[in-house]
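With one protein chain withheld, the remaining protein chains of the complex are depicted in position.
Up next is chain A:
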């Protein structure tokens, strides 16, 4: 049985009496420890898939099973790294992580253990130096790192990332991707990441899920990325598999499933 199992998942939204089907028949099985990226043009509903897995949206049809149990509401075992970091601006970096840890691990760990765990996770993303700063005092890349620390600190079974590096500049993004790969190698957690960046998807993923365009978007193709881990950004540039995977995704996005407006 798959660790995370989406079967026949679909969702429709009704606004002003008109019903739009956003997703249809999404079938996806993800194994434990797998890193899966979902890529597609903007507006294709890839974030919607993530929100359904997170439990923030309710699927109209189909079911999501995590370890055989149906997902019906949000929970810390499916922690989310939000696109816009979603840190609470009135709390310091440490307090933001503490809010999650003190709530989620209240029964599992003593107060001292929780405090050590907060520091551990801040250290994991190299944010110890700014632990007492507020979100508006740190850069966008740092905020995203804190968002990742907060999500990891909940000890999630599945880590859900919604375009985590979308709003960052290229250099910061590369740096955070390396850190994320490093963390994934160490913790071996299951990750679903939404992205619109082809290089990011190929670099980080075990499999890339390519979505067709909406409305009624669904999974077009799934590409397995065979390169061994740990992966090194510089060595991959000329790697045969890397170049091949990159070409596959590009062809899917820009030839077979180009955005309708652009294809014309």
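Quick note on the criterion: contacts are C-beta pairs under 8 Å (C-beta built on N, C-alpha and C of every residue); 3 or more make two chains touch, one makes a residue touch a chain; residues count from 1.
We adopt the following convention: contacts and distances are computed from a predicted model.
Chemist: If you had to name the missing chain as UniProt does, which of "VacJ family lipoprotein", "Stage V sporulation protein AD", "Nitrate ABC transporter permease" or "Tryptophan synthase beta chain" would it be?
Modeler: In UniProt, the chain that is not shown appears as "Nitrate ABC transporter permease".
Chemist: Just one of A:6, A:44 or A:100 touches the chain that is missing; which is it?
Modeler: A:100
Chemist: May I ask which residue of A:11, A:80, A:118 or A:192 touches the chain that does not appear here?
Modeler: Within the whole complex, the residue contacting the unshown chain is A:80.
Chemist: Which residue, A:2, A:56 or A:187, contacts the hidden chain when the whole complex is considered?
Modeler: Going through A:2, A:56 or A:187 one by one, A:56 is the residue touching the chain not shown.
Chemist: What chain A residues would touch the chain not displayed?
Modeler: Output for chain A: 54-56, 73-76, 78-80, 82, 84, 86, 88-91, 99-100, 103-104, 134-136, 154.
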